[in-house]
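One chain of protein is taken out of this complex; the other chains stay put.
Note that the chains are named A, B and C in the order they appear, and that numbering of residues resets to 1 at the start of each chain.
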Amino acid sequence: TKLAVVGAGAVGSTLAYAALMRGAARTVALMDINAAKVEAEVLDLSHGVQFVPEAQVIGSDDVSVCADADVVVVTAGAKQKPGQTRTELAGATIDLMKKILPGLVEAAPNAVYIMVTNPVDVVTYASLKISGLPPSQMFGSGTVLDTSRLRFLIAQHCGVAVRNVHAYIAGEHGDTEIPLWDSATIGGVPLLEWNRQSEHHGPLNDGDRARIADEVVNSAYKIIEGKGATNYAVGLAGTRIIEAILTNEHSVLPVSSLLTDYYGISDVCLSVPSIVGRRGVYEQLQVPLSDAEYDGLKASADHLRAVAREFGF
Amino acid sequence: TKLAVVGAGAVGSTLAYAALMRGAARTVALMDINAAKVEAEVLDLSHGVQFVPEAQVIGSDDVSVCADADVVVVTAGAKQKPGQTRTELAGATIDLMKKILPGLVEAAPNAVYIMVTNPVDVVTYASLKISGLPPSQMFGSGTVLDTSRLRFLIAQHCGVAVRNVHAYIAGEHGDTEIPLWDSATIGGVPLLEWNRQSEHHGPLNDGDRARIADEVVNSAYKIIEGKGATNYAVGLAGTRIIEAILTNEHSVLPVSSLLTDYYGISDVCLSVPSIVGRRGVYEQLQVPLSDAEYDGLKASADHLRAVAREFGF
Amino acid sequence: TKLAVVGAGAVGSTLAYAALMRGAARTVALMDINAAKVEAEVLDLSHGVQFVPEAQVIGSDDVSVCADADVVVVTAGAKQKPGQTRTELAGATIDLMKKILPGLVEAAPNAVYIMVTNPVDVVTYASLKISGLPPSQMFGSGTVLDTSRLRFLIAQHCGVAVRNVHAYIAGEHGDTEIPLWDSATIGGVPLLEWNRQSEHHGPLNDGDRARIADEVVNSAYKIIEGKGATNYAVGLAGTRIIEAILTNEHSVLPVSSLLTDYYGISDVCLSVPSIVGRRGVYEQLQVPLSDAEYDGLKASADHLRAVAREFGF
Partner (left out) sequence: TKLAVVGAGAVGSTLAYAALMRGAARTVALMDINAAKVEAEVLDLSHGVQFVPEAQVIGSDDVSVCADADVVVVTAGAKQKPGQTRTELAGATIDLMKKILPGLVEAAPNAVYIMVTNPVDVVTYASLKISGLPPSQMFGSGTVLDTSRLRFLIAQHCGVAVRNVHAYIAGEHGDTEIPLWDSATIGGVPLLEWNRQSEHHGPLNDGDRARIADEVVNSAYKIIEGKGATNYAVGLAGTRIIEAILTNEHSVLPVSSLLTDYYGISDVCLSVPSIVGRRGVYEQLQVPLSDAEYDGLKASADHLRAVAREFGF
């Protein structure tokens, strides 16, 4: 199996690291226009191979290094700057995609494409049009990261293991995203009914949920301010998606895919819980939504469609 | 960290194997009255150490080998015979516990005790009385195994990854156990509303659920008929509980613990989703139950209490 | 990736378990003439899938279940009985291979074949003739297991981690096998010069080495006496070989392959350190041998050739 990562920046190279540590692919290829950087990352990653499952790391500033990849992750682009919103990155990124996608798709025509570059939903939508790939084969990492942030915060608040928190962030990977509280559960208990009290942990009330939702939306800004980029959690989130594809898991992940009549929402890429396997996105699940959640999702869709239109898509 | 496994039979030694492969404990001690068998198992497990995280395997027919263990798993007892119910094993097993628990608790007074020997619920209840340990420190593996069977069957039927199926079996580890359909979800979708149709997979209707529930209850019998014991899945289920304890996960697991006013049910050990960490069982979660589920749970409790009484507990 | 295991006995099903726990293959197929047993093993393994990397377990008494496997492991045959030597099993096993190999090779023509059934070296040699497969594509698990036993015993004696002991058993997987002391090292120190003394561990003298060599040869007998089979370490050894193949590691493993002028030894299958990758065995390494080791290897080869001739190969 071969994983190609386009863009060997903070996100791309950390994702390659996580994928190597997990043994997610036998060959990891990095592609970046910065030839010195890509060579340095390949060396640094290769030097760690003694400590991880046997693998090969290759890299180049030429797209041919991605040839015949099974999965391509696109992280190329400009880093979000402190204070900058993800939407502000849109124009430049879309132009970039116009430049790199044709060559990529030629080199790796059968790969599943995971878009990560921001604003990921709009970029995914535009990239589908640019590349002509079927919507199952190309989707965005979406709110897989935001969802892991949500689950972490809930778990911490409630004093349970993260793996027992089942809750999703849907919509835009960005300011209009919404937590799906209504369908969320903690170890079998509906999250909205969670009222466990223990020595260190109280129940989860309206105010707590509002604060948590807020933190999820704003944590990227906070991290970027503090360290200049976010890379660790997104590297793991990306690796998780890659694993779901390469081992054909049929896992449910909130990736950003093209919706067609999802609760009446169409012609936009955004995140809802979706089944992911070897051929990409198979289907979006009809998760029950409260009225507020439905309205939020619709508003998110309208916003994303508007941004896409702005850039001619 | 030290794990002690009492009873190096099919279940005990497979559990030790799984725990070693997962690196769950640095020292694994096996104790069995059959000295030749325990020595053979220790050798066979030790020979595999090259391929797993560094660990030490020790064994003896003397309880002192369990000294100062952090977790003790009790699997000693007679294997269930083809056709035999778990309850029929009760008397002999309880007598066995009277014999071995005092020495064990003296050797490993601070360990968390996981009872596996069947009938596990009654044995756990009796063992609490015999040992005088607090209920948080001793519990049964309960329906962790049955739950993994349920999830596997649902996942297979619905065509999704097992890890996205969130459903529990509660009650007795045995014939009166009940699936908690009402609170079950698949990737955010309430299981009772699951109606995804795809090429190979249909929706999950009443009949499907009844068949699956039936298969869960009967699969142990079927496996025992076919291979004389069940060991692989239970080895992993046990290892999962051990990990939850040793890494203080606060994970939700359906272990069999002493209930005190759980929906009005008291003075019986049975399985409901419970929080497990370094000090054992912290709390039982108030999972919402349908009326039928509540009745089933109560019936299971009454049955288990009656069996315990029969044996003088 | 698909792994097929032929023979779902103690070795075959434990190997499947280890492979599942390690995520070595996405599909694991068990084949056994005992349909009830294979079904029971498939159920027991499947029930554990919740706790391991997502995978699918299938089984049947029909060879078609192995179709298009990437690796086939053959463990079918009679278990070694207490007191019985591996050679005594030869005739029956060879007849068995004549029966099952043609159908297998038809079902999985491109698989790499790992023979495990004993006496593994003679069975591998005969199976190459029976199947007509090229020697790179079919080999025996050989002394990978014996080598892990050797390393464990040395590590234990010297008080170092098993992973730092680099020593091989070569020759027959059986009574004529020989430890390659001359080329063995411990963390960079030639084993023959190891003289570390510490609180609990002395140096490794001639007598120690003789005792260790003896234990390696005899431990299978001892384990079989104590528990009726050996399965845990061999399950891991087999999984290790499978991983080396499926991730194309080019790892050095002492598998049993057809030698052609290896230090003058030809026309026999036995174990020497060999490079293993996606296409099977690539090459045998010319490890330096002392005169005694060379003589031992030659004697082992002569013995194995004689046994093969006895059975008409």
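As a working rule, a residue touches a chain if its C-beta (ideal position, glycine included) is under 8 Å from a C-beta of that chain, and two chains touch if they have at least 3 such contacts.
Being a predicted model, the structure only gives us computed values, none of them experimental.
Trainee: Which is it among A:Asp62, A:Glu225, A:Asp267 or A:Asp302 that touches the chain not included here?
Mentor: A:Glu225
Trainee: Taking the full complex into account, find the residue in C:Lys79, C:His166 or C:Lys298 that is in contact with the omitted chain.
Mentor: Counting the whole complex, the residue in contact with the absent chain is C:His166.
Trainee: Using the touch rule from the top, list residues of chain C that touch the missing partner.
Mentor: Interface residues of chain C facing the absent chain: 159-161, 163-164, 166, 168, 180, 183-190, 193, 196, 198, 244, 249-252, 273, 275, 282-283, 285-288.
Trainee: Counting contacts across the full complex, list the positions on chain A that touch the omitted chain.
Mentor: 13-14, 17-18, 21-22, 36-41, 43-52, 54, 145, 148-149, 151-152, 155-156, 161-163, 219, 222-227, 230-233, 235-237, 239-240
Trainee: Considering the entire assembly, which residues of chain B contact the chain that has been omitted?
Mentor: That gives, for chain B, the contact residues 23, 26, 53-55, 247-249, 251.
Criterion: only the chains that are shown with their structure count from here on.
Trainee: Nearest chain to the global Cα centroid?
Mentor: B
Trainee: Over half shared numbers or under half: where do the identical copies chain B and chain C land at their interface, same or different?
Mentor: Shared-number fraction above one half, so same.
Trainee: Report, in whole Å, the distance between the mean C-alpha point of chain A and the mean C-alpha point of chain C.
Mentor: 43
Trainee: Could you tell me the distance, in whole angstrom, between the mean C-alpha positions of chain A and chain B?
Mentor: 36
Trainee: Just how far, in Å, is the C-alpha centre of chain C from the one of chain B?
Mentor: Distance between chain centres: 34 Å.
Trainee: Can you list the residues of chain B that touch 2 or more other chains?
Mentor: Expected reply: 161, 163.
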